[in-house]
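The complex appears here without one of its protein chains, the remainder shown in place.
After this line comes subunit A, so read on.
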Amino acid sequence: QQEGLDDGPDFLSEEDRGPRAVNVDLEMDATLQVDISDALSERDKVKFTVHTKSTLPNFKQNEFSVVRQHEEFIWLHDSFVENEDYAGYIIPPAPPRPDFDASREKLQKLGEGEGSMTKEEFTKMKQELEAEYLAIFKKTVAMHEVFLCRVAAHPILRKDLNFHVFLEYNQDLSVRGKNKKEKLEDFFKNVVKSADGVLVAGVKDVDDFFEHEKTFLLEYHNRVKDASAKCDRMIRSHKNASDDMNRIASSLYTLGTQDSTDLFFFLKLTVSILVFVLKKIEARVAADEDLKLADLLKYYLRESQAAKDLLYRRSRGLVDYENANKALDKARAKNRDVLQAETNQQLCCHKFEKISESAKQELIDFKTRRVAAFRKNLVELAELELKHAKGNLQLLQSCVGVLKGNT
């Protein structure tokens, strides 16, 4: 993965971010590199081309590509979650479903309303909506790529057989989406899990590290959720304001072009400058914040949930272990089913310790990743804002100069 952004020669244009800007700071590893080299958006699905470069002996070739759809990513993620061997790891959060509905609806409405607006307006709106569509598309590709990269970077998960099949098997995995029954089952499972989670969370942990992590993660997760929601709302307001700006710009443009006499030359100039400024400066700030802050917060909302899930599994394991201990004591006291109780207790103990061991490292890694990702994004946000502000300032000063010089 590339760490920095591509800087285009025109500092005012949107950098081509490509699907490589990510919210995680992962180390490059030559033995297994995964990326999404291409993506195709069809009517109701997106087809991702997953490209792998590997020196590992597990694969038949050193470089290969397959085409995958969103459901197959989810299948892979779920298989990790359901695998008890991975109970002690933070499972990289699943990428969100590609959602073009809103954008598609807007495009459709535009098409229907084509007769009611001027050709210019129509072309302009179409361009905007297409840009929006493209932005959503790029984001969904990035989210899917991040998921795969996280798996590839994880020392244990990268060895997962399902993962290899996902990467290599060049046919459809025949993974269908969950049917209604399964979705309902999932829903109930989640309800049970959260109830259980509450119970289990109440159990005080002997280990200070984990106790601290539990409290911290709970609060952090809630605050990230709040910040993410407020950030989204702020961005929506910004988008509304920038839509207004665009509408104003096009009205001004029409107004300016109506006045054709010399008398209005300078008004036309003024208006054209204003139109340009409005579109370039006022309308684009939302894009920066959207890309940086909102994505970052959303991603860490999901990651902190995954970390919470890990802690839950560990606590569950602890409770099971303690219960097994109690059962063993009871069995020993009654001298009945002692062997069974012993085996069970050993199993629980082993499971719990395994989880605890890896969990500690996972949580430390999580913190490192989180801090690094925030740093990267905050620095980039500040640099981007500065770059644009400086560019805007230059532009505005020369505009004002032109206008005042002509008075």
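Here is the rule we use: contacts are C-beta pairs under 8 Å (C-beta built on N, C-alpha and C of every residue); 3 or more make two chains touch, one makes a residue touch a chain; residues count from 1.
Note that in this section contacts and distances are computed from a predicted model.
A.B. asks: Leaving aside the chains on screen, match the unshown one to its UniProt name from "Sorting nexin-2", "Cell division cycle-associated protein 4", "Prolactin receptor" or "Myotubularin-related protein 9".
C.D. replies: "Sorting nexin-2"
A.B. asks: Out of A:A94, A:L129, A:M143 or A:V224, which touches the unshown chain?
C.D. replies: Missing-chain contact among the listed residues: A:V224.
A.B. asks: Touch as defined at the start, partner being the missing chain; which of A:V175, A:L274 or A:V338 qualifies?
C.D. replies: A:L274
A.B. asks: Which one touches the absent chain: A:S237, A:N323, A:T343 or A:Q361?
C.D. replies: A:S237
A.B. asks: Tell me which stretches of subunit A touch the chain missing from the display.
C.D. replies: Spelled out for subunit A, the touching residues are 216, 219-220, 223-224, 226-227, 229-231, 233-234, 236-238, 240-241, 244-245, 247-248, 251-252, 254-255, 258, 262-264, 266-267, 270-271, 273-274, 277, 281, 367, 370-371, 374-375, 378-379, 381-383, 385-386, 389-390, 392-393, 396-397, 399-400, 403-404, 406-407.
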